[in-house]
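One structure, pasted below without further comment.
All protein chains but one are shown at their positions in the complex.
Up next is subunit A:
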Amino acid sequence: MSQLAIELPGLMLKNPIMPASGCFGFGQEYSKFYDLSQLGAIIIKAATEQARFGNPTPRVAETTAGMLNAIGLQNPGVEKIITEELPRLANYNVPVIANVAGSTIEEYEAVTEALSKSNDIAAIELNISCPNVKQGGVQFGTDPALAAEVTRRVKAMSNVPVYVKLSPNVTNIVMIAKAVEDAGADGLTMINTLTGMQINLNTRRPVLANTIGGLSGPAIKPLAIRMIYQVRQEVSIPIIGMGGISTAEDVLEFLLAGASAVAIGTANFLNPFVCPEVITALPHVLEKYGFASVADAIGKGHEDAKLHLSRT
């Protein structure tokens, strides 16, 4: 196994770097900047059963070292994604993770069922944590019983491994993580955005048309690290970490906290080449801090922890 390769349920990753859902569309725009086969995997934009237009604009606002977004799950619907987007991605040597969203458990099931007929996806990211839609999404991610229920039902429908994307907008994320692990999740992705808001001083009105949005970017990285560290101590399934990553040093910090791979989101907007640049830089950073491989670094931030460390 090479220095950067890592194997997770359903995913043979040549490196642990993948663009995060919603920050990379369906890959076509960034394929003009570099060969997508360089990536460890791609998490595509959320799919719902029917096409969604999403929220009114403005949908984004910059904050200090971060940004707010309230796109509202705009997507062409799962069937169009399967027939138009997935075949284009099949031209690249890269596993595709489909992000499944919905307003009801039945919608999550329907999207999963449709995707299960496609041979073009390697895993599902179950989006129970989108803060930007009025119904569904985040409510499934903030109630352990609901989170477990939707995980169980989607697992039953899916013929690929299911990674559940956790919301940070909870009091106790470990409780949710345990609930979805017990419900059969193959892995976790964390964290989704934090709900936030910005008010324009001149207009005295929220900048986002949706009033609130999801905060992402370097501003949330310490929160993501803390949550992954806590969840790693209590849960055995692998974690794909995300939240403000923009450098190979950030990646190592997530590995130390207990992530087995990472997703890069907001940083793609600033630097379209951030993913390949981080992949190139990662071997040097691993060596600099004394690790032979990605696998060697996973969970190593826990060695002095007093609490028991679960296997990774």
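The definition used in the following text is that contacts are C-beta pairs under 8 Å (C-beta built on N, C-alpha and C of every residue); 3 or more make two chains touch, one makes a residue touch a chain; residues count from 1.
Everything below uses one rule, namely that contacts and distances are computed from a predicted model.
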Report task. Tell me the UniProt name of the left-out chain, picking from "Aspartate carbamoyltransferase", "Dihydroorotate dehydrogenase B (NAD(+)), electron transfer subunit", "4Fe-4S dicluster protein" or "RNA polymerase sigma factor". Result -> "Dihydroorotate dehydrogenase B (NAD(+)), electron transfer subunit"
Report summary line: In the whole complex, of A:T64, A:T203 or A:S236, the residue touching the missing chain would be A:T64
Query raised in the report: On subunit A, what residues meet the omitted chain?
Result: 22-25, 28-30, 32-33, 45, 51, 53-54, 57-67, 69, 71, 74, 76, 217-218, 266-273
